[in-house]
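The structure that follows is given in the form of structure tokens.
After this line comes subunit A, so read on.
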Amino acid sequence: MTASVLATPEAAERRQSFVAQTAAMSQRAVLALWRQPAIVIPSLVFPLFFAALGASAFARAIELPGFPPVRSFLDFALAGTIVQGILFGSLTGATALATDIENGFFDRLLASPTSRLSILLGRLAGGMVYGAFQTAFFIAVLVPFGLVVEAGIVGIAVMLIGGVLTALAVGALMSAMAIRTGSSEAVQGSFPLLFILLFFSSAFFPRETMTGVYARFADLNPMSYLIEGFRDLTVDGLTASAVARTLLISAGLAVVTMAIALRSLRRKLRAR
Partner candidate 1 sequence: MSAATPSTTSASEPTTRPTSASTSTVAPARGLAVRSLRNIRRLPSAFLPALLMPIVQAVAFSGTFFAITQIPGFPTDRSINWYMPLAVLMGSSFAGVGIGFTTVRDLESGFYDRIRMAPVPRRALLLGPLLSAWARSALVVTIVCALGLALGARLTDGPLGLLTLYVAGLGMATIGTGWGLGLAFRFRDMRAAAIMQLTLFLALFLTTAQAPLDIMEGWLFEVASRNPLTAVLQLGRMGFLGDVTWAHTWPGLLAIAVLGTLAMLFARTGLARLDR
Partner candidate 2 sequence: MSAADNPPPIVAEDLVRHFGSGDELVRAVDGVDLTVHPGEIFGFLGPNGAGKSTTVRMLTTLLRPTGGSARVAGFDVVRQADQVRRNIGVALQDAAIDPLMTGAELLRLQAVLYGLPRGEHRPKAGELLDRVGLTAAADRRVGTYSGGMRRRLDLALSLIHEPSVLFLDEPTTGLDPMSRIALWEEIRRLNDGGTTVLLTTQYLEEADQLADRVAIIDQGVIVRQGKPTELKNEVGSPTLFVAVDHDKLDAARHLLAEMGELRPTAEGRLGVGLGEGAGAVPSVVRRLDDAGIVVHHLELKEPSLDDVFAEATGYRLEGADT
């Protein structure tokens, strides 16, 4: 790398080292996932467990007024399963980041000439790759049990991108928490809050079947619209609205949470 850097113009050089640094950081993050089966396995197994549970317990619920026209509860459940898995998965990256801060590795990174943005992106890139993997994994496991994705291959591709962006959004939010508290316990302790956010949305049942204050919460919860994008791709097919919601809402959330995370990082650097 050093040789080529010397040979290229300055701007390209900076871009290239940024990409290389981000790639190196991502590689470290992906490797870290493999070494944490205790967190990785629940993030794959739990969402599937709940999908299987729902498919059996709520098999007759799909006839209720307010339910979209689905063949089976699995079709309905997929979107919630994906987002739930990504929430679980985001815990790994953020906890690892907090641990880096706790044991001083983060300070060493900041002291090195590595770009600040690439440190953060590197941590999150691991999660993003994992988000795409989870999306593909859940679809692949559930198809033999009768899952049909109406939007087909293109729809699945959209979902994978949506999964990547969702992982980025959730990961950035959790990282902001990690940077601010610098405590892996605080990060893990905040996890139930994310789960509550998931429950107060249309992740497990349609908003149309809810009433009162609870329905109001679900209406206000951006998680609802994100999940419904995924769900419409599964149930309705490749519509512009479904694609737009899947990609734009996850991207919008990612922009907002990245801004929060970068601000936290900048504040931490200024405080040094």
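Please note the rule applied: a residue touches a chain if its C-beta (ideal position, glycine included) is under 8 Å from a C-beta of that chain, and two chains touch if they have at least 3 such contacts; residues count from 1.
Per the selection procedure, all candidates are chains of the complex that A comes from, given by their letters.
Computed from a predicted model, the values in this text were never measured in an experiment.
In the assembled complex, subunit A touches candidate 1, while the other choices in 1 or 2 stay out of touch. For subunit A in complex with candidate 1, the touching residues are 38, 49, 52-61, 63-66, 192, 196, 199-200, 204-205, 209-211, 214, 217.
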